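Complex shown without one protein chain; remaining protein chains in place.
And now, subunit A:
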Amino acid sequence: MEKGEAKSKKPPRLCCICNERRPVLKRAKTLQQICRECFYEEEIHQAIVKNRLFKSGERVAIGASGGKDSTVLAYVLSELNRRHSYGLDLFLLSIDEGITGYRDDSLETVKRNELQYGLPLQILSYKDLYGWTMDDIVKMIGLKNNCTFCGVFRRQALDRGAALLKVDKLVTGHNADDIAETVLLNILRGDIARLSRCTSITTGEDGPIPRCKPFKYTYEKEIVMYAYFKKLDYFSTECIYSPNAYRGFAREFIKDLERLRPRAILDIIKSGEDFRIATTTKMPEQGTCERCGYISSQKWCKACVLLDGLNRGLPKMGIGRARGGGVNGGDHKKETTVKTLESKQCGSLDF
């Protein structure tokens, strides 16, 4: 009967949780073998309850890109909202960066999700917010550092969208693998400010819109398997501008680590949570941007600096080593997104 088990020369096992059905996967975290039905939703429910992520009656926007994480997030949240009566008003919020051949396709998926899950959708575009699409930006700056522009602009765009929808909270589908990669990236770059914030399950509580990541402890692999078993509709291609992204290296490394020791991912996150910064380290002070009022640790927030650079035809402004106000775009050794003490990006809402 159990074809899977009969092949491996191990005795047939049953799901560790219900002891009734045959297991279909082994949880990397706990090495438990569990069946399709016991898998997953209740764990997210526990994470939500334990970390007190939501309050009844809140309006919550789900950052939806059409990819696997956000689709699963939308599905699980609306399911749990119903099953456990969270009393939440859920919305889908999508950002159109203007990347032809990638974002336009994935937006179609989000539109389908809107119908499938019955959640109202709001789409904001870079073109409307900033006057530039990613395609335009890449034409100007080339294929390096695109992720810097896109990431900075997207974070602000999400906040603007959340404000438009008048929501109390924003949730994103960042999973355990993403967070582990970010911890590593911040170590590699020496970005202490971000390192101290990036493992919090909820961030930005002192800013315009708090954000939380219910999938913080969920492995990417499990999200994909869940989507497969539930036959969820998602879009799966790599952004065409991302191949040179620095994060790609951290990702390769994490994937190789996961293969050798699956718990490594959770352990990296734990290390990140337990970091204590020496009291003698200078940390950036949080203020507001002089130009747009957005949260920032510098005079101007990073988005304004980048936008100014683009509009003035100085695309290197805000990238690489900056001296003083960061206006001298030509002074850089390499075109990397190295953040020095002088050129820290704007504040706590960055992940």
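Assume contacts are C-beta pairs under 8 Å (C-beta built on N, C-alpha and C of every residue); 3 or more make two chains touch, one makes a residue touch a chain; residues count from 1.
Everything below uses one rule, namely that contacts and distances are computed from a predicted model.
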Record-based protein name (UniProt) of the chain missing from this complex, from "Adenylate kinase 8", "Phospholipid-transporting ATPase", "Ubiquitin-related modifier 1 homolog" or "Serine/threonine protein phosphatase 2A regulatory subunit": "Ubiquitin-related modifier 1 homolog"
Residue touching the undisplayed chain, where the options are A:L14, A:M140, A:I187 or A:M225: A:M225
Positions on subunit A where the hidden chain makes contact: 3-5, 7-9, 22-26, 33, 36, 65, 67-70, 173, 175, 178, 220-221, 223-225, 228-229, 236-239, 242, 251-252, 255-256, 258-259
